[in-house]
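Okay, handing you the structure first.
One chain of protein is taken out of this complex; the other chains stay put.
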Amino acid sequence: MSARKIGMLLLLLAFGASVETAWQVRGDVRIGPEGCRVMGGRFYGPSYSFEQTAERAVSSPARLEVRNAFGGVRVAAGAPGTVRVKLRKVVFLPTEEKAKGFADRVELRLSGEGSSLSVTTNRDDVRRGEDTGLETHLEIEVPPDTAVSVRNEHGQVDLSGLASAEVESSFGEVDVTRIAGDARVESKHDDVAVEDVGGSASVSSRHGAVAVSDVRGAVTLDVEHGHTAARRTGSIEAKQSHGGFQAEAVAGDLVVRGSHSEVDAADVTGRADVETSFGHAKLARIGAGARARVEHGRVEAEDVTGGLAATASHDGVTARHVDGAVEIEAQNGAVDASGLSGGARVRAQGGDVSLDGFSGAVTVEVDRGSARLTPRAAIASPITVEVHNGDVDLRVPDGSRATIEAESRRGDVRSDVAGLTVSDDDRPGPGRQFRGSIGGGGEPVKLRADGDVAFGAYGSASAITDRAVAKPSIEAGARTLEATPSPSPSPATAPTASPARRPTPSPDAPAEAPSEAPRTEAP
Amino acid sequence: MSRPAFSPEGVTLGVGLVALGVLWTLSNLGRVEMLPVLRTWWPLSFVVWGALELADLAIRRSSGRQP
Partner (left out) sequence: MSTQSPDLNAPAPPPPLPPSAVVAQAAPFVRLPKSPGLAAFLSLFPGLGQVYNGQIARAFAFFFAWVGSIYLTSTGHEFPFAFMIPFVYLYNMIDAWKGSNAINQRFLGGRTEPDEDAAMESPVWGAILAVFGVLILFNNLGWLDLDRLARWWPILLILVGAWFVYASLQKRKAVESGDEPPRL
């Protein structure tokens, strides 16, 4: 291909990229007619508000569908049998007369019959070919046993006191609270808060934080580029990428598949199964076993009942107080474990292994590191240690009975344990071998290392090993949902604030509050 | 091998500059919004260039058949 053609190709591609970029940033530099959307998500210039209301009787249980854009949607429980809708239109035009003329063309559309109702506006028809800024905010009261489905963009969504909730939203915060049944949220480019759900909760989020709390049923999460916090829920199944993940008080199993995420989980009554990368996995108080696999990160596990399987690469593994079999693998990291009461199988490369206060059969393999083992009490189970390019140090508590085989390929074997004397080795060449017994013989203890093998006297178990494995603690589950409609929620008052939620703007807030979206409408 | 009948790149560039000039003039006169139009229609430059390449090829092949 000639240089001319390559140059032409690059020139056209660069031109196209410049045009696309200019289009994306035009709001920031205010290119375009006044009243157009800017990347800060607000229309600018003078604006005027107008309201329109409507009411419709519905039979129970009702189903409500709401479709909106560029404005907030708030749906709350109201009186039974009736749906009340208030539409607030905010028009960005220089004079009130012009704004009213424009607003009169914007209509509320209610359709459906019986128990099913659909609420939307004709804003797409009105705005076709126009550059006038228009926000449409919907405030709806529904019977408490209503199932609500909302699709909105560029505006906040608030649902409370409903039978079930389904939300699809972008460029606006989503707040779903006090739902008797299931809640499902799909959100992009803003935060999500789901609280007090009697059924299951499912949240899918891109580029926004997610907070889920007090969910009685199972929780399903799919979050990218945002932090996730889950508290006091049923079992959790989560996919998390590029953002931290925190779970506390999970009544059931926890399964997390993460990437570029730090995972912190505490008080899980069931089994914890965590995989992640470029971040750590920290597990505490797990009730039915734990499995953690981290690539390029460390694993920390504490108070695990039912066994632990931990794998870490490019970092180490720390385990404290594990009741059950333990399997640990650390690539390019150290292993530091204490209080393992069900035996352990440990493999480490590029780091030392330290097992303190263990009981049960132990097998340790170390490459490019040393091993230091301190049993919790007299040796009563087999111990096998193989170390390449490192030393082995085994503390021998009083009263141990063991048959010992020790070999140091290039170093020395020594002991300061009473009753265990290492005799001279007559083999030629470097290294040393020793076979002997302590306490008259008993469980096999096999230690092999390239470096030194040392047996050290050791009295009683250390204090840390005497503590029992702590069990997961779950507070009382989700708050009991009210059987009758909540007396207070009405459009005029802000909902009850809670620590997990952000304050909701009042209906009379200035026009620029609801929409915070880095996007413009297509021409 | 026959030389190209015309330069597809040159014609595309020329036509593109003319179109850009017309658009910009109309925008300065307030008749059109330049950026939305440019953003929608810039891929036409590839279509024009591709069509000119095909036309050039067709012309060369037909002139190559002539004695």
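Letters are used for the chains, namely A and B, taken in the order the chains are written, and counting of residues starts over at 1 for each.
The rule is simple: contacts are C-beta pairs under 8 Å (C-beta built on N, C-alpha and C of every residue); 3 or more make two chains touch, one makes a residue touch a chain.
For clarity, every value in this text was computed on a predicted model and none was experimentally measured.
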Please identify, in ascending order, the residues of chain B that touch the omitted chain? 1-4, 8, 39-41, 43-54, 56-57, 60
In the complete complex, the non-displayed chain touches which residues of chain A? 1-3, 5-6, 16, 277, 295-296, 313, 522
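Throughout what follows, only the chains that are shown with their structure count from here on.
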In whole angstrom, what separates the CA-based centres of chain A and chain B? 52
Under the touch definition given earlier, write down the residues of chain B that touch chain A in their complex. 7, 9, 12-13, 33, 35-36, 38-40, 42-43, 45-46, 49
Give every residue of chain A touching chain B within the complex, in rising order. 4-5, 8, 11-12, 15-16, 19-20, 22-23, 26, 31-33, 523
